[in-house]
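There's a structure below that I have some questions on.
Excluded from the complex is one protein chain; the other protein chains are retained at their positions.
Chain lettering (A and B) follows the sequence in which the chains are written, and residue indices restart at 1 in each chain.
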Amino acid sequence: MGVLELVVLTMNYVGVFAFAVSGALKGIDKNMDVFGCAFLGLATAFGGGITRDIIAGNVPPLAFRSEPDFIIAIAAITITICMYRKLANAVGLLPYFDAVGLGAFAALGGAVALNVGLGPLGVVFAAMFTGAGGGIIRDVLAGEVPLVFTREFYATAALIGGAGLYVLSWVTTLEVAMFVSALSTTILRIASIRFGWNLPRVKMDG
Amino acid sequence: MGVLELVVLTMNYVGVFAFAVSGALKGIDKNMDVFGCAFLGLATAFGGGITRDIIAGNVPPLAFRSEPDFIIAIAAITITICMYRKLANAVGLLPYFDAVGLGAFAALGGAVALNVGLGPLGVVFAAMFTGAGGGIIRDVLAGEVPLVFTREFYATAALIGGAGLYVLSWVTTLEVAMFVSALSTTILRIASIRFGWNLPRVKMDG
Partner (left out) sequence: MGVLELVVLTMNYVGVFAFAVSGALKGIDKNMDVFGCAFLGLATAFGGGITRDIIAGNVPPLAFRSEPDFIIAIAAITITICMYRKLANAVGLLPYFDAVGLGAFAALGGAVALNVGLGPLGVVFAAMFTGAGGGIIRDVLAGEVPLVFTREFYATAALIGGAGLYVLSWVTTLEVAMFVSALSTTILRIASIRFGWNLPRVKMDG
């Protein structure tokens, strides 16, 4: 395994952790029991990838064959449930860990689509949904309109990373393309947090 | 390609356009940003067909391989976002375009189920869900109880079209069966709008 691949894989583990924490926190926020919090944590961490694999015909989905990812997610959920009051101080950091994961999720999701021979449309969708799908599923299960539909520059960062991956996959190795794609998405997302980027709304007076 | 097939295909494009507009309008109504509006537009136009293809084992779903449909949906979403204030006068026509699409979606959805060898149950479900599934997904993503569950004669029209397709497929060519099925669904749906048909509710005092 090359060094760049190792970087993307490490970013992926950071993302699984951050996504699982965000799902469990949403469950706590909605006053769910421990099963509900665990389900929301797992759905946030793996829902995007499972949907992508189902659409790509890649079944059973990767998530059911990735023991390390599962163990990391369960650890993240357990820590969140046991120490959520103490975590309050660290919650401000969550979007940054989440951004690291978003980049890896988008790059890995796009790579799965490339591997099964999907075209540009499929690759960009797979990157976007692997990154943003978990959060969409989390919010629907919590009875809310998905956050990424109303605020912030989030899914769009994954979308751009997916487009970059597709273009780069023609001119360089997949490993380099994934590394650059993951890094670009993460940097775009972090910049959007720092500078308060939002996509325009259509109804200005809403 | 025969003339009847061409009619059904044209109806399908009208439907992709109308479904994408209705999804984008729902996003605007919910004060979503442009990404949310685009996602809702695409989910409304293609969500029913994608779900049908996943259930039928027809992956990657047709929607990811239909460039013309995708371009039409993106055009519909762009027009809706850019001119939604001016569209207000045209919104009253939307249900009629939608009805044209519903017929084509149901007939094409039922034909996919016939092609993969599903029985009557599968054909009727595929027709109904290809037609009504996009709207169900749109409403769930917008945090609402799906409209087709509470009002109007909509999914039932697609269901009848699917049943007609299945019966006709035994006595005539698939092309004729699809044409008659699509037209029947559309006529039923338009009649229901004109005459204010609703399915009975169970709880009369609700």
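Heads up, the rule we're going with is that a residue touches a chain if its C-beta (ideal position, glycine included) is under 8 Å from a C-beta of that chain, and two chains touch if they have at least 3 such contacts.
Here the structure is a predicted model, which is why all the values come from computation and not from measurement.
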item	value
From A:L6, A:V59, A:A88 or A:A191, residue that would touch the chain that is not displayed	A:V59
Positions on subunit B where the hidden chain makes contact	54-57, 116, 118-119, 121-122, 125, 136, 140, 143-146, 148-151, 155-156, 198-203, 206
In subunit A, positions touching the absent partner	27-37, 39-40, 50, 54, 59-61, 64-65, 67, 70, 81, 84, 140-143
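We take it that only the chains that are shown with their structure count from here on.
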item	value
Where subunit A and subunit B are represented by their mean Cα positions, the distance between them in whole Å	30
